[in-house]
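Note that this complex is displayed minus one protein chain, with the remaining chains in position.
As written, the chains take the letters A and B, and residue 1 is the first residue of each chain.
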Amino acid sequence: MDYFLITTSLLKILGILFVIILPMVSYTIYAERRVSAFIQDRVGPNRVGPAGLFQPVADIAKLLFKEDFSPRNANTFYYWLAPCLALIPAIVTFAVVPFGSTLFGVPMVIADINVGILFVFAIASLGVYGIVLGGWASNSKYPFLGGVRSSSQMISYELSLGLAVIPIFLVVGQLRLTDVVRYQIDHGWMIAPFLGDWTNPAKWLLAIPMLVSFVVFSVAIFAETNRLPFDLPEAEQELAGGYNTEYSSMKFGLFFLGEYAAMITGSAIVVTLFFGAWHLPIPSWHGGFHWALIDGSGDGWRGILGGLFNIATFFAKVAVLLFVFIWVRWTLPRFRYDQLMRLGWVFFFEIALVNIFITAIILAYYPA
Amino acid sequence: MSPFLFWIFAGLMLVFGAGVVLNRNPVASALSLVVSFLGLAALFMSLDAYFIGIIQVLVYAGAVMVLFLFIIMLLDLRAEKLRKINWLASAGGIAVAVALSVQILYVIGNFRFSQQPFPPLARSTVDDVHHVGSLLFENYNLPFQIIGVLVLVATIGVVVLSKRELR
Partner (left out) sequence: MSVCVSRPKLNWRERIYLPAIVGGMAITIKHLKNMLLGRTKVTIQYPEQTLDSEMPEHYRGAPALVRDTDGRVRCVACQLCEFICPPRAIKIVAGEIPPTDRFAKVEKYPAEFDIDMIRCIFCGMCEEVCPEQAIYLRKDYAITGFTREEMVHHKDKLLEIGGVMHGVILKWNEKK
């Protein structure tokens, strides 16, 4: 038994879950309320603590102490199971995301498996069970419609999601997410060809399909996490809250946490695939212009600071993407259901397929 | 792979596999099948076949079973719950299952390798994803392409069927 591996893995899991993801989820909810208020020329929650910064604590206390109500005709076992199933996949997906370089010589990724991105898709596709079951077990019409919508929507958009990342793996040649990061450190971020070896013309040519990939992937992530403009499963105006209509108290809270955790995980995947994960190039003029790399490989406090800096960089990028999520939500109206399906099957699916061909052709002429 | 984990996941698979048959509620059956698939995926992974394991989860648990669940919920199968158990048919089914198990046990009992401990597996030197990829695209390229065409034909067939006006 490799006790060192087990201990560090446990520490990483606990750290990522309780120090980063859960606080980040609660503050994303706070940011959602604050940013939406600002966009609509309101003030937003500003009572609890300075500028309302302790609002998440109050929210959670409220959710915990509310009456936990179950409808009489609900299927109790599945009714209880659904919120857990909604939260778990969102968090488990984070296991393969490289959220930092190294800290004390330990790589900052919980499970560096060779099928990283497939793992992400596999676990993320399980997230739909929570929503479908929640809708079905509530034994009520609106939640049921929400659940049915969710299942068909997720299956449709998983296709574009999967096809959109194939160009990246054609370029990198590995499914392991740390290899993707390593490639981006050596050759520049996927959608920013001016970093890394910017003199290579193939890089600039490849940036076009990468940009298309990025757009398709981000849109599919929006649909996967049920965010506006694709929030058909919850659609307050038509379905009265959708799959979580009949839920109250912390069971509703778990659905809520699951949705925001899925957002964070989705952003983390986008950052890993397209924005160079924890990598932040610093321009340097020592001995000619080049991009300097900061990571946790230095000795002593330099290494520790570098590792912490990488982790901070990663989550700063994630936070920027989360802001975009919120920004889009409070700008765009919801798609109609047939438009959503049309967009997924007729538009993004084809774009992603053509994109794979273009990337393959470019790679055939300029082997990386 | 510790035998402890093997027994956990094998047990999980068997229990939930039985659950698929025994549950009267179709949704519960479908979910049992999902758990069973997850157990199978874990067994694959414990054999270092990460690719197959993940694909198992991605395709079966993540896509096929969601569609199943979707259909089951839309149809709202109440008839299954109300139907009486046909004891004669169940007895026949159990008899077939027992006969099959006895046959398998007999064959395994007479199999030469089952008498001795299995030699430890060699550590794989090649990435299993690469291995699958190179096998598919080098040794079995033609069958792979033919399957691709077959799937395409099936897709077009479904589109044609669903587009036809109902009369």
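Criterion: a contact is a pair of C-beta atoms (placed from the backbone, for glycine too) under 8 Å apart; a residue touches a chain by one contact, two chains touch by 3 or more.
Note that this is a predicted model, so its numbers are computed, not measured.
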Omitted chain - touching chains that are shown: A
Given A:42, A:62, A:302 or A:336, the one touching the chain that is not displayed: A:42
Contact with the hidden chain (one of A:10, A:316, A:332 or A:346): A:332
Absent-chain interface as seen on subunit A, which is shown: 35, 38-43, 327-328, 330-332
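The working rule: only the chains that are shown with their structure count from here on.
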Between subunit A and subunit B, centroid-to-centroid distance (C-alpha), Å: 29
In the complex with subunit B, residue positions of subunit A that touch it: 78, 113-115, 118-119, 121-123, 125-126, 128-129, 132-133, 136, 144, 147-148, 151-152, 154-155, 158, 175
In the complex with subunit A, residue positions of subunit B that touch it: 27-28, 31, 34, 50-51, 54-55, 57-58, 61-63, 66-67, 69-70, 73-74, 127-129
